[in-house]
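So the structure is just underneath, and the comments pick up after that.
For this depiction, one protein chain was excluded, whereas all remaining protein chains were kept in their positions.
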Amino acid sequence: MAQDVTIFYFAALREQMGRESETVSMPAPSVTVETLVGELRRKDGVMDEVFAASPRLRVAINQTLATFQDTVRPGDELAFFPPMTGG
Amino acid sequence: MAQDVTIFYFAALREQMGRESETVSMPAPSVTVETLVGELRRKDGVMDEVFAASPRLRVAINQTLATFQDTVRPGDELAFFPPMTGG
Amino acid sequence: MLRVLVQSGPFEMGAEMDRLSAGSDRVGGISVFMGQVRGGPDGLESLTLEHYPGMTEKVLTGLAREAVRRFSLIGCTLIHRVGTLVVGAPIVFVGASSAHRAEALAATNFLIDRLKTGAPFWKCERYQDGRRVWVEAREADDKASALWG
Partner (left out) sequence: MLRVLVQSGPFEMGAEMDRLSAGSDRVGGISVFMGQVRGGPDGLESLTLEHYPGMTEKVLTGLAREAVRRFSLIGCTLIHRVGTLVVGAPIVFVGASSAHRAEALAATNFLIDRLKTGAPFWKCERYQDGRRVWVEAREADDKASALWG
């Protein structure tokens, strides 16, 4: 449990993933978003396909915009989503 | 009467002139604002003094902004005023 | 839709915004500016706004028409009050509606810049100590207006 991170998906990505959130285990106590995503895509065919088709995906760590090079730690809240279209 | 023009004064200029409007006779059927003002200032000491102290005065002919080189014709409505400060 | 008013009474901002908003289902953005009498440590009590009846309406209508043409507006509202207005009182309402936000925002900037120096209004300040002062035109306002060409 202490090794888990929660992931949220929004908008078109949420529909493509077929889920709005999930809890995943960290492959190591501290990894980059990129490494974590790589790991998850190896195990999840849907995610692999959806992420491959979404080159402009954004990521937030603990509700703050981040990059795929930023570090994820156990207990973090991750979110992936398409470019935002507010206003 | 057909040779007359009406003149309005506004704001600080109105107060300095001590009047808000007057009717004056044209020195000729068609003169520039500059010529008309020169003529009026020669005959009116107050106006001469007030206009000399107000280098940035604006003029309107028939309720449209004009210049001192524009032509005044009998029956026109003239107005003199300081730079505008609306909004 | 053009709406140009010169009046001594107040205007209702909500109703004015609703009017711009409801004008057409093609409206995507509404931009509004409202100017009011600013108080301060100098002890300003009120402003008296003098204008040139007749010319004022002509100039404001011309300005609104120019803004509609220049920025492809759907609606444009200009309301300017005259007479004596105390600190906190609204003076001017400028509103523009358009399909996309950029046009409405630019039009509002344009209109307020032009209103400041191009419409026949003059402000006389009255202070708590009884002083009366005619507001001087600001060079910065002339420059802002001139930038619109």
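As written, the chain order gives the labels A, B and C, with residue 1 at the start of each chain.
Keep this in mind: a residue touches a chain if its C-beta (ideal position, glycine included) is under 8 Å from a C-beta of that chain, and two chains touch if they have at least 3 such contacts.
Just so it is clear, the model here is predicted, and its values are computed rather than measured.
Here is the thing to keep in mind: the chain we left out touches A, C in the whole complex.
When you scan C:82, C:105 or C:137 for touch with the missing chain, the hit is C:105. Although one chain is not displayed, subunit A still touches it through residues 8, 10-12, 14, 56, 60, 63-65, 79, 81-87.
Residues 12-15, 17-18, 21-22, 25-40, 87-88, 90, 99, 101-102, 104-105, 108-109, 112, 144 are the ones on subunit C that touch the missing chain.
To be clear about the criterion, only the chains that are shown with their structure count from here on.
Between subunit B and subunit C, the centres computed from C-alpha atoms are 27 Å apart.
Residue positions of subunit B touching 2 or more other chains: there are none. In subunit C, no residue touches at least two other chains.
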